[in-house]
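One structure follows; several queries about it will come next.
Up next, chain A:
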Amino acid sequence: MISLAFWIETTFRSVGGLAAVLLPAGPIVYIFLFKMMSFMQSRLGPTEAGPAGTLQLIAEVGKWIQKEDIFPEKADRLIFAAAPFVVLASSFLLVLVVPFGPDAWFVNLDTGIYFALAVSSVSVIGILMAGWASASKYSMLGGLRAAAQLIAYELPLVLAVMGVVIQAGTLNMQDIVLAQAEGEIFGWGGIGNPFIITQFLGFVIFMIAMQAELTQPPFDMPVAESELVTGYLTEYSGIRFLLFFIGEFATAGVFGMIASVLFLGGWWVPGLDPDSNLFNIIGPGVMFAKVMGVMFLVFWFRFTYPRFREDQLQKLAWKVLIPLALLNIVFTGILKVVF
Partner candidate 1 sequence: MTSALLLAQVEFDVAQNIAFAIIAAIMLISAFKMVTTGNVVHAALYLVIVLAASAAIFILLGSDFVGATQVLVYIGAIIVLFLFGIMLTKAQLGDDDSVEKEQRSMGALVGLLLFVVMAFALIDTFGTQEIEFGNPEPIAYVAEPVDANDLPTPVREALNISANSGTVEISEAQFATLLPEVQRRVPGAEVRGNNAQIADAIFSQYIIPFEAVSVLLLAALIGAVVVARKE
Partner candidate 2 sequence: MYSVLAVEAFEASFTTEGNWFLKNVWLIPLLPAVSFFLILGFGKKMPKGGAEIGIAAIGAAFLLAIFANVAWIDHRDNFDGETQSAITGIVDSHSEDENALGDNTDANALGATIDVTDETGATETVDVELTAFVEAGEGGEESHPAIAVVTSQEWLVNGGIPFLVGTLLDGPSVMMLFVVTMISLLVHIYSTDYVAGDSRFTHYFAFLSLFSSSMLIFVLSRSTLQALVAWELVGVCSFVLIGHWWEEKPNSDAAMKAFLTNRVGDVGLLIGIIILFFSAGGTFDIIRINELALAGEISQTALTWAAISLTAAVMSKSGQFILHTWLPDAMAGPTPVSALIHAATLVTAGVFLVGRLYPVFFIGYGIDGSSINGLAIIGSITVVGAGLVAFVQDDIKKVLAYSTVSQLGYMVLALGVGAWTAAFFHLFTHAFFKAGLFLGSGSVAHAVHSFDMKKDMGGLRKYMPTTHKTFLICSVALAGVFPTAGFWSKDEILVGTGGLGVGSGSANGSYHLMLIMGLVGAALTGAYMTRAIYLTFYGEFRGHGEPHESGPRILWPLRILSVFALFGGLVNLPPGFITGSLEPWQERFFHFVEPAAAYFPGIGHAVPSYWLAVIASVIGLMGPAVAYWYYFIKVDGLAKSTGQKLTELPDGLVSNNKLAASGHAMLKNKYYLDHLYNDVIVAAVKGPIAKLAYRFNQHFLDEIVDTAGRTSVKTGQTIYSVIDQGLIEGTVNGSGKLSNRGGGILRKIQTGKIQQYAALLFAAATVLAGIFIVFV
């Protein structure tokens, strides 16, 4: 292993962090939001800009950047301006604990997944800030709805992860990957033990809760265009809207990474020694592939299901997902003790 000076390593890790958050966002938006949605709705999607519309994304970004950055007259300017950054900051903090290879991590925290779940709740503050500072009823209602929804779904999210944590016996993300790589299913270690198999219920709950945390349809009540215009985003335009937009899909990507670390074995692929240096190089690629798989599920549901009503949405969280997640914890705990 090559050892680098501390500052060089730190720089690498910082740049890597930026890349890890921002790079997947583009493909996700292009592949799923532009192309897949169009195909599912029997239309072509963007075709003009670049081959098969590949440059459409850049055109969109350019469009948002050059638009005027409008502040509503009564808005609280400072908070209004800061809100999108808080939301984005949450994604950057999230990615910190995600490992991409045996040594390709940003920080190797012992509290890894717990830290991730903690900082994921920071985005609620940003959304409430946006909703309140816009000085608009639509934004305010959207912000409150978003906060209520995010808090409600935070619980099943955390509880679903608990099953994995109990099974792996650690909070450290790197160790969770290794636990899956070195695990065995009834003595057979051919594909390790990806927790999607033993924690399938946890995976389903995690995916649903994640969908809600990302306010993706069918959980997009807070930004419901038809009744709230676009909720807390109503008053935003230009670069700040773009930041929210990037934040949304970057966070989706980071959550996809966490899901693949927790349930799909992270950077590891079956058949290879998880300690080989090879994974430091192909690990990010493996992760990307897995993230795309997870994202495919997310967007598939997004385009398939109609929007939940606010009360249905809360009921689903409190009356279905949380009890199920608690049951999952109980059974995992029992099985952990038994085996």
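As a convention for this text, a contact is a pair of C-beta atoms (placed from the backbone, for glycine too) under 8 Å apart; a residue touches a chain by one contact, two chains touch by 3 or more; residues count from 1.
The candidates came about this way: all candidates are chains of the complex that A comes from, given by their letters.
Just so it is clear, the structure is predicted and the values come from calculations on it, not from any experiment.
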Quick check: counting C-beta contacts as defined, which of 1 or 2 touches chain A in this complex? 1
Mind pulling up the chain A residues that touch candidate 1 in the complex? 74, 76, 79, 102, 108-111, 114-115, 117-119, 121-122, 124-125, 128-129, 132, 135, 140, 144, 147, 151, 154, 171, 174-175, 178, 182, 273-276
